[in-house]
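Here the complex is missing one protein chain, while the rest keep their positions.
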Amino acid sequence: MTVKQLIDKVFLTEILKGMALTFKMMLSKPVTIQYPDEKRKIYPGFRGKHAFVRDAKTGRQKCIMCMKCVNICPSQCISLKKGRDENNKPFLERYDIEALRCIYCGYCVEVCPVCALVLTEDFGYCSYTKDAIFFDKDKMLKNWDEFVAKLSGDVYWNKFWRPDGVDIAKMPKSKREQAPVPIRPTAAVPSDTVPEKKPVNPAEKPPEPAAEVEEKPEEKKEVV
Amino acid sequence: MTPRAIAELIQSKFKPEVAEITEFGDQVSVLVNKTRILEIMSFLRNSSELYFDYLTDLCGVDYQGRKNERFEVVYHLRSILHNHCIRIKAAIPEKDCKIDSVVRIWAGANWHERECFDMYGISFTGHPDFRRILMPDDWEGHPLRKDYPLKSDLGEAEWKGFKEVLETVERNKKYEVR
Amino acid sequence: MLKKKELSINMGPQHPATHGVLRLVLELDGETVVKCTPHVGYLHRGTEKLGENRTYPMALPLTDRLDYVSSMSNNIGYCVAVERLLGIEAPARAKYIRTIMAELTRIANHIVWIATHALDIGAMTVFLYSMRDREWILDLYEMVCGARLTVTYPRIGGVRCDIDQEFMDSCYKFIEDFPKRIEEYETLIDQNRIWLQRTVGVGIISAADAINWGLTGPTLRGSGVAYDVRKAAPYDAYDQIDFEVPVGKNCDVYDRYRCRMDEFRQSISIIKQCLDKLPDGLVLASEAPPYDMPIGKPRVMPGHPMGEILPGELVEEKVPFDELYSATEVPKGELGFYFVNDGTARPYRMRIRAPSFVHASVLPKLCEGSLVADVIANIGTIDIVLGECDR
Partner (left out) sequence: MDISSFYGFLGTDTTDFILRMIIMVAKIAVVIVIALLHVAYSTWFERKIIGHMQIRLGPMRVGYHGLLQPFADFVKLFFKEDIIPSSGDRPVFQLAPMIALFATISSLAVIPFFNDFVIAKNMNVGLLYLFAMSSLSAYGIILAGWSSNSKYAFLGGLRSSAQVISYEIALALSLVGIMVLSGSLNLVEIIEAQQKHWYGMYVVVQFPAYILFLICAFAETNRTPFDLPEAESELVAGYFVEYSGMRFSLFFMAEYIAMIIMSCIAVTCFWGGWTLPPVVMKALPFLAVVPGLVWFLLKVYCHLFLFYWVRATVPRFRYDHLMSLGWKVLIPLALANIVITSIVKFLF
């Protein structure tokens, strides 16, 4: 045993060093965040509460009922029902996400060909009932409104709509051309006055998603 | 030694036991009969040129309807000294669903074999502490078998503790926050 | 005559020091453990069965839930395995990104380990210091993939999205800062005489025994066996990176602690090299399967009248199966995936060789004959997560 070791042993050097560290830390700034009062920074692309992108032109969701999200959801928490209106045009009758089953993998956002789905940056949603965390079509749109109300700026872009570093050539056309979505309604039509189930006039509809409505479900059938 | 060479060495040593050698990528598997598995394994463990001192993994596979022998027990062996590995598979028929335990050779096989029994119902003779491991002790059936129902409308018949669980849920309903 | 009877204690499944729902039945003679029987399975979710009924991309998020403190490494292990099975080569950039992520995860995992291990032994402050630093890594995860714990960031054939400059800067800053943080932990415990008394000479397992029991990772390396999958069978960018494998020599809890502390430093060096060398390019291989991978039909023997083999039907001629065992070095040890593939996009058999499962099995060997307090030190030193152990 060297002299130094002896000194260390008798005078509890290492414990005193530790105590010096804790004392120093006592005077330094704590790292705690007082949560509801201050919030930590959330990075773009955070996978939180589900929402439908409200199309600024039509004021409705952009879903084209291609069933891709339903099919790849690993926890099978999405269900979709396609209805036909009186003109025999398909429309989204039901779209339900059981958020309590969701595992927030974000596959649905990435696979959606028209970027209709988004996992927003809201994470603090909880409730005493399961119904409040069961998102149907209207709630998904409402989630979007709540989310964009907190955003500054005019457009929103989710990084999983077209992930960086992935070959764009392999993405569907609508995805390649997807621009950041405007978050304030651009058309004169206020969103809540648009009837959800109005008879569809093909001329009024945005051409691109309508074109895909016809082909996607067939493609899905092949897959299964 | 390359996996291929190891497989051929095993074949030359235990000619009648080796049923098949398959290769995928750089991995070679040797299908052997289960009767002399302990002998083969001791050879692999103790021979100085092979020296498989390390049992990486032991698991079962259910080939229901696909192969003659329904089950296979798969041993992944590795030699840390020589840095080579091999896969040994022992075919197990459904009727005689047991095989000798290799716990005496690799102590680490203990829990793997218990799990294999738990999931496939393959018995390991000579195992020191043979009982279920992941499933409850009173569980019926072996969940990883291919004929185990994924979803069942049998309700309580699926698991006899199910009824009890339902009763407990009913009893505890009054404590639920509304 | 007085009759002697052991006091049996149920440690767990709800116990602050069993790191989850591990249950140990201890037979005590005074404070000495005579017999220790671990019981696992309280967190069994049937991941292997679930995996057999999902396509390869869909089963990827399941692996997050195995070892939930190092979910990124599990993802990478799974992706590497599936890539080997499907014969896909990830682009170089993706490989480097994965290596960075795997090493960040190693740091994050070891942080949780040192935190809980120290907390079990009573050094509460280390817990909070290290959790502070883990937060940074979780922020890095969130920056790159939007999730903090169950990341699902890698995907088969690469990674989900590229890393950006903000991530690089933050990561550089982290690796610059982190050595100081390690010194803080070490100031509190490394030479502390109480820590030494609690760890040196406790939970000894010799190198031969450790190999025989199938231990891997730092738990094995603490016994002086320099076995590391990153060196033995390199994957991702590990063959282009220069790093050392720290080993212990006394085979006790303290040496395993030292091994992990040294791995912190090695991981920092690996991350630094990867960031420096990071090549340009895409992060997803062009042949990578899409998320909605078509399931396809199982391979059958040629000329079979049914086209497909029905259950229960005996087929004399064998069906070709692809079999692959792929191992990666996750922070806890060797995570192996064994796939049997019948040609569909679903594994016919998915087996997860979880390091925690093997490590938990060695507890009786470590604990028997030692004191109750050593049981706690031993649970800490094997670094188990029950999500992975029970699968």
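So that you can tell them apart, the chains are marked A, B and C in the order they are listed, and the count of residues begins at 1 in each.
Heads up, the rule we're going with is that a residue touches a chain if its C-beta (ideal position, glycine included) is under 8 Å from a C-beta of that chain, and two chains touch if they have at least 3 such contacts.
Remember, it's a predicted structure, so these values are computed and weren't measured experimentally.
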Quiz item: If you put the missing chain back into the full complex, which of the shown chains would it touch?
Solution: A, C
Quiz item: Among the options C:E31, C:D177, C:E244 or C:E287, which residue touches the chain absent from this view?
Solution: C:E31
Self-check item: Which residue of C:N53, C:Q197 or C:S286 touches the chain not shown here
Solution: C:Q197
Quiz prompt | Option touching the unshown chain, where C:I137, C:M293, C:L324 or C:I376 are the choices | solution = C:I376
Quiz item: Which chain A residues would touch the chain omitted from the figure, given the whole complex?
Solution: 15, 18-19, 21-23, 25-32, 34
Exercise. Provide the residue numbers of chain C that touch the chain removed from this figure.
Key: 7, 9, 15-17, 28, 31, 118-125, 127-129, 132, 188-189, 192, 194-195, 197-198, 371-376
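One rule holds in what follows: only the chains that are shown with their structure count from here on.
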Quiz prompt | Inter-centroid spacing, chain C versus chain A (mean Cα positions, whole Å) | solution = 29
Quiz item: Between chain B and chain C, what is the separation of their C-alpha centroids in Å?
Solution: 21
Practice problem: List the centre-to-centre spacing of chain A and chain B in whole Å, with centres computed as mean CA coordinates. | Solution: 41
Practice problem: Name the residues of chain A that each touch 2 or more other chains. | Solution: none
Self-check item: Parts of chain C lying in touch with chain B, wherever the complex brings them together
Solution: 40-41, 44, 46, 48-49, 53, 84, 208-209, 211-215, 225, 227, 232, 309-316, 318-319, 322-325, 327, 334, 336, 338, 340, 342, 348-349, 351, 353, 357-358, 360-362, 365, 390-391
Exercise. Please name which positions on chain B make contact with chain C in the complex.
Key: 22, 24-25, 27, 29, 53-57, 59, 61-62, 64-68, 74, 76, 80, 83, 87, 106-112, 115, 119, 132-136, 143-144, 146-148, 150
Quiz item: Of all residues in chain C, which touch chain A in the complex?
Solution: 54, 57-62, 64-65, 93-94, 125, 129, 132, 135, 139, 142-143, 145-147, 150, 152, 158-162, 164, 184, 187-193, 281-284, 286, 290-292, 294-295
